[in-house]
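With one protein chain held back, the other chains of the complex are shown just where they sit.
Let's look at subunit A:
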Amino acid sequence: MSGTKRETGFTFTIDGVEVKAYAGMTIMEAADEAGVYIPRLCDHEGLRHQGSCRVCTVKAGGRSVSACTQPAAPGQAVENETARLNKMRRDLVEMLFHEGNHLCPICEASGNCELQAMAYRLDMTEATRFPYLEPCRALDASHPDIALDTNRCISCGRCIRASQDVDGKGIFGYVGRGIHRRVAVNGENLADTDAEVSDHAISKEVCPVGCIIRKRVGFVTPIGEREFDKGLIGHEIEEKRK
């Protein structure tokens, strides 16, 4: 949240919990500060909000809105952890599993993967109900230090924003439309770009799944010490309230 005037504070509620906000804050920003976790996949700290994955959808004023882009409003009653909203979120997550090749048992992102963690949080305890599309996209391992497995991409766009806005490079972008939309690089392959392993877009925090791979470090973190071995996704935010 940049440029927010702290002096113009107000309150609103999320699932009956009073939350303090300031002018210009989104519902999600206020919730995060108050220790209320709203599930999200395309949003990431330090990147501009996009509101595309819709996993952060909440009910505000009777409307479904994306919490990462919707400004908080004084006195507003926001619904977040309702059975209906969580079912909708689970459906969205299931569709992401159905669109890609998310083979958690052999993926090096397992345990650090936000998609996997979100599925656990939303009680997706079985394989997706939707038929797998099983994309067959070639692994781009041309770069000496980075690989790209877009079979695992969920089109969150975090790498695009990180590369454009933080790294100032614009290495990643979308190609295609609708169900065919996917992330691509601005060259023949990764080796043809000026991507570097030190780029923010390449850091393990930005790609929520195992699509952008930093080479030769897979499985170095032992089971038990991975990000989501420590708790459900969102636990760090929720611990602020304890």
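FYI, a contact is a pair of C-beta atoms (placed from the backbone, for glycine too) under 8 Å apart; a residue touches a chain by one contact, two chains touch by 3 or more; residues count from 1.
Rule of thumb we're sticking to: contacts and distances are computed from a predicted model.
S.K.: Out of "Heme exporter protein C", "histidine kinase", "OppB protein" or "Ni/Fe hydrogenase subunit alpha", what name does the UniProt record list for the absent chain?
M.R.: Its UniProt record gives the name "Ni/Fe hydrogenase subunit alpha".
S.K.: What subunit A residues would touch the chain not displayed?
M.R.: Within subunit A, the residues touching the omitted chain are 105-106, 108, 138-139, 141-142, 147, 213, 215-224.
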